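In this view, the complex is presented without one of its protein chains, the others remaining in place.
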Amino acid sequence: MRSRLYPVFKYTMIALWACFVAGPFFWAMTTSFKDVNGVQGGATYLPWLQYEPTVVGWRNIFGGAGGVDVMRPFFNSAVVTVAASAVSLVLGSLAAYALSRYRFKLGFIKNSDIVFFFVSQRIMPPVVLVIPFFYLLQWTGLLDTVLGLVIVTVALLLPIAVWVMVDFFNGIPREIDEMAMLDGCGPFQTFVRAILPNSLPGLTVAAMFCVVFGWNDFFFAFRLTFTEVQTLPQAVVALNSSIPPWWTLSAAALFGVAPLILLALRVERYLSKGNLSGAVR
Amino acid sequence: MRNSSYKGVVAAAIVVALTATACTGQDPVENKPDKPALFKPGSEISYSKYSKSYPRTKVKDVPGPCSYESISRKDYSGQTLKIISHAIPVIGEPTQLHAEQFEEITGAKVEVINVPFGELHQKILTPLQAGQPAYDVMFYPSLWIGDMAPHLAPVPKKYLDTPGMKDVTKAYMDVATWDGKVVQYPVDGDRHYLKVRTDVLQDPKRQAAYKAATGKELRTPRTWAEYQEVAAFFSGKDVDGDGKPNFGSAEVTKRDDLTFSAFISRAAPYVKHPDVGGGLFFDLETMEPLINTPGFVRALDDMVKAKSTWAPGGANFGLGDEILSFGGGQSVMSYSWDDAFIQGQQPDGTIRNKIGAAPLPGSDEVYNRTTKAWDQKPNQAPYFTWGWTSAVAKAARNQDMAFDYLCFFSNEANTALDLTIGRFGVNPYRKAHFDAEFWEKQGWDKDVAESYVRTLSGMESSTNRVFDLRVPGVNGYMSALANGVAAALAGQKAPQRALDDVAAEWEKITGQIGEDKVRSAYRHVVALEDN
Amino acid sequence: MNLSATDLCLTVDGVDHLKDVSATFVPGRLHAVIGRTMAGKTTLLRVLAGLQGVDSGALTRQGADFLKTPVWRRDTAMVYQQFINYPHLDVFDNVAFPLKRAGLARDEIRRRVTDSLARVGLADFERRKPSQLSGGQQQRVALARALARGTGILLLDEPLANLDYKLREQLRDEFRTLFSDQGDTVVIYTTTEPAEAMMLGDVVLVMHEGRILQTGSPQEVFERPATTTVASIINDPPMNIFTGRIGSGQVTVAGFQATHVSAHLADLPDGTYRFGLRATDVGLASAGVEGEVTFVEISGSETFVHVAVGETPFVVQIEGIHDVALGDLVKLRLRPERLFAFDEEGTLQRTPSYDLTSVEGR
Partner (left out) sequence: MEALRRHKSMFLLPGLLTLALIIIFPLLFTIRVSFSGWNVSNPQLDFIGGANYTAMLHDSRFWASITRLVLLAGGTVLIQYVIGFGMALLVWREARGRRLWRVLFLVPMMTTPVVMAAIWQMIFHESLGPVNDLLGMLGLTKVPWLTESGPALVALMTVEVWQWTPFMFLLLLAGLLSLPKEPFMAAAIDGAGAWRTFRKVTFPLMAPVSVAAIIIRLIEASKLSDSVYVLTSGGPGSATETPGYYLYIQGLRDQQTGYSGAMSLTYLVLMIVTLTVVAALLARAFKLKGAS
């Protein structure tokens, strides 16, 4: 039925969009091998042909004067992201399980309202939260600590975890829980032994979202830490001065986004299997 | 009950976590005795080992309490110094570099945080106000002194007596002083001045062409009116033969960048009347804003007109863009800090030794706010725009170490090298720096070096100086001003209207902060201007 | 060891799911709970399992309050209609799951799993995932898991309902062997199929709209259905229920002289009754009650003819294939000696003396 031109159209569109998507990465990549001479004369694209490539930008991101040291921020980012994601996944799965399996009623508040409460936290603009968070962390002595940043990040990630997991759990037949209980599991054992092992795709998706939003947070990390918990986005932004060293900035940016791009490669099959479908219905 | 034991576990975990963090904190400060020096007196100092991008230049370590030799005797091993500074490279890079050196020679651990300009104020002030000992040493623009002063440790006498400090010019010592105490440690001297392409303005062919076209002599502009004529003449012409058009003027115009400083430069000669004292931004008596008086409005009119002489994107230039536009040869003239000039003089620059410095343009008339009339007289008013400064927090755990770092940062050898690296943003602030020979040694042509030194030292001797509005809440005032300027530049409001709105905003801010508080701070500024 | 329910009531959103349910379940016997869909059978099982609470009533086991015992301590196994297994575990681990939870030794687990998988005929499928099995095989896994534990209570909730006809028959036959030796286990089996209940049940409980209408041995229930509802539930096709009159030694239905009054009804006073007659006991004839054919179903060697007599539907089950067309007017012959007589409220008055050998399988 389809016209012969359809494949042409299709792959043209795909190619155009792919170029647009890949464009900034290409530009960052090529810029990261320039130095001031490669930048000042106007846009250039190809090394050797149009400019003389150097690795100064890349060298600059591993410490030394005039650059940033991305390794420690990388480590901090990883610790905070992993810890906050883990906490969010644990608390979020537990809560999502409760909301999926049990009925709560407190006055006019029902399950759907509690789910909404969780998810609605995503509506909170970070700028509203950050000043109170500052004082909250100060009073608890947690400013500029990994723990403090983890707690705050949990507030960002928990709603995501609950959102994805409630719908995922809703898709698992309740009879499995019941059977596990009949088979001698208490509620907690039921969750751990019967439900969680069947939730790996959902957990993967939730974990990916948590990691993405945790890793990419700049706002909170920037304002609630001083020197101890520099995260990667902070290290990159530290290069955004009135005379930005574009090559170093590009190298640092690529270094900062690379881990998640690798993550994308690994979890794509989970995402594409439609494991999210419950979450959007 | 299962439930309650569960809650108990959570509570216990929180307590443990809190205690753990509370215990990892302040170690008592007890300085160790001196160790042997790592440097011989007068050793040769060079940055070349730290990065290939630094010049090979070598300077001698000048003996004194801040020298490499003296500081390397200190033993700060096991201690941590926390520093916040601007983003890399401007002032952020020297902060880092000297931190690395300081670590090497004293054994201290130095942590440097670099923050973009827009964040710096809040990032420094919030913890200070909250009583959180976040940073020991802070680098920031000197005009914030009104906000910072209550939280700063005065510079101890020991450091005030160092030869380096004694050599700081009066203007910059004034800038560092609050309520009679020196609370900021001068590390940079800044002012706005005019930068021009001498290869263009002094080219006889172009001078003839200019004369033919306008009937006037082509020279370095002495008034803003001349500046506009010259800029307009060259705008869109390819003056350097690289196939790309050049433009007349590069200015900082991006709202949330440093536009307010550019605007004050343009307004200075119209509003700073040598015979009228008592305030420039406010009437010190009534604290009524003067920002919408005819002098300021004229300056904004000028600036709006100047748009036609800007490069593409010129209406949203940050400082970095201005530096690249002039320093890279795109624009023929520019006015702001030293950076663009130093950038132009970089060894590999295309306009090296083709540029000259001059005082900011003046005016042929100046507004007299007491008589409410324009006085017809040529007027010049150098603008001591804020520059970078540094300070030690009262709450710093080891004040000695903090001041030693600043003292080391600004020692003669380091400063000499820092001055030559344009992107560092460190500019002359000691009498010793106003020496043409020093600059000729960096490979500058004699007349370039002389015009530079003459311009800078000439400002020091002026008696009609303009300073920043160094009062608490200065950022609020300046951002209101920048909004007004940006609105006029974007064509959203007429200049008078825009500045009227700024004035209204200023009154509101003054009301919020407290009139007396602002007045008593502003009195210090006026005292400097009315010398 | 008995499991006793007393006056269990459960109402959800105004609908009675359980209404005054009282029953005693005895170890070693298979209790077949029969009822139509939504009769409350599943709810009853869920209450017994502890998966569902009740509004009122009591449940005791060995004299202790069973309602207070949480699910996981009820020593109960359950097989669901929808072949529920753990998707993440293979067949062996599925069956071993409860055994591991019970803390049995590895050897014992292996022995029991192998044994029960052999009993359900899945010995060679230990390492398959449930998703790689057919529906019938999945249900066998569920059954093996339930059996392997040797629990005190075994609940089977319409385990054959979702299987195709052939499998259902096959498994049903296997069940007879599987459940023949249940020792101390209380087995409760729900179904909508009379044949299943009759074949498998030691005790049959008839449920309708949340109530237990009748409890008894299969024969008892089959021969002496307490009400018209029971009568219709435990027969497949449902017993024909119709209103008629006894008078002058004749039974009149819808104005037709239907048949004479047989001996077992002779002592009933004249008047209006509800009658029940199995489909096999109605035939087509040249004279009798007249009605219109509404539907003809041919199933194997039998034909089911649906006939409307006025408002009353009849089903006639006849051997062989008959050429009857929709809309034909036919005459029904009612076998007088097979008539069940109920009063107008539907309570049993008289039953025919029945030849037991005609009950299928017993």
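So that you can tell them apart, the chains are marked A, B and C in the order they are listed, and the count of residues begins at 1 in each.
Everything below uses one rule, namely that a contact is a pair of C-beta atoms (placed from the backbone, for glycine too) under 8 Å apart; a residue touches a chain by one contact, two chains touch by 3 or more.
From a predicted model like this one, the values you see are computed outputs, not experimental measurements.
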{"item": "Residue in contact with the excluded chain [from B:60, B:73 or B:121]", "value": "B:121"}
{"item": "Residue among A:61, A:80 or A:95 that touches the chain left out of view", "value": "A:95"}
{"item": "Candidate in contact with the missing chain, chosen from B:180, B:204, B:241 or B:312", "value": "B:312"}
{"item": "Which residue of A:31, A:199 or A:225 touches the chain not shown here", "value": "A:31"}
{"item": "Sites on chain B contacted by the missing partner chain, in the whole complex", "value": "2-3, 6, 10, 118-119, 121-122, 125-126, 129-130, 147, 254-257, 311-316, 330, 472-473, 475-476, 479, 483, 486-487, 489-490, 492, 512-514, 517"}
{"item": "Interface with the undisplayed chain - residues on chain A", "value": "1-2, 6, 10-11, 13-14, 17-18, 20-25, 27-28, 31, 39-40, 42-43, 45, 91-92, 94-99, 101-102, 104, 114, 117-118, 120-133, 135-136, 151-152, 154-155, 158-159, 162, 174, 177-178, 186-188, 191, 212, 215-216, 218-219, 223, 232-233, 236-237, 240, 244, 246, 249-250, 252-253, 256-257, 260-261, 263-265, 268-269, 271-277, 279-281"}
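Just so it is clear, only the chains that are shown with their structure count from here on.
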{"item": "Touch-based graph of the chains, sorted into line, ring, star, complete or other", "value": "line"}
{"item": "Maximum inter-chain contact count - chain pair", "value": "A-B"}
{"item": "Centroid comparison with chain C (C-alpha atoms), farthest chain", "value": "B"}
{"item": "Distance between chain centroids, defined by C-alpha means - chain A, chain C (Å)", "value": "55"}
{"item": "Distance between chain centroids, defined by C-alpha means - chain A, chain B (Å)", "value": "38"}
{"item": "Per-residue multi-chain contacts in chain C, two or more chains", "value": "none"}
{"item": "Chain A contact footprint on chain C (complex, rising order)", "value": "49-51, 70-72, 74, 76-78, 80, 82, 84, 86-89, 97-98, 101-102, 145, 149"}
{"item": "Touch list for chain A against partner chain B, complex", "value": "36-37, 40, 56, 64-68, 134-135, 138, 140-145, 147-148, 222-223, 226-228, 230, 237-245, 248"}
{"item": "Chain C contact footprint on chain A (complex, rising order)", "value": "173, 175-176, 178-186, 189-190, 193-194, 197-198"}
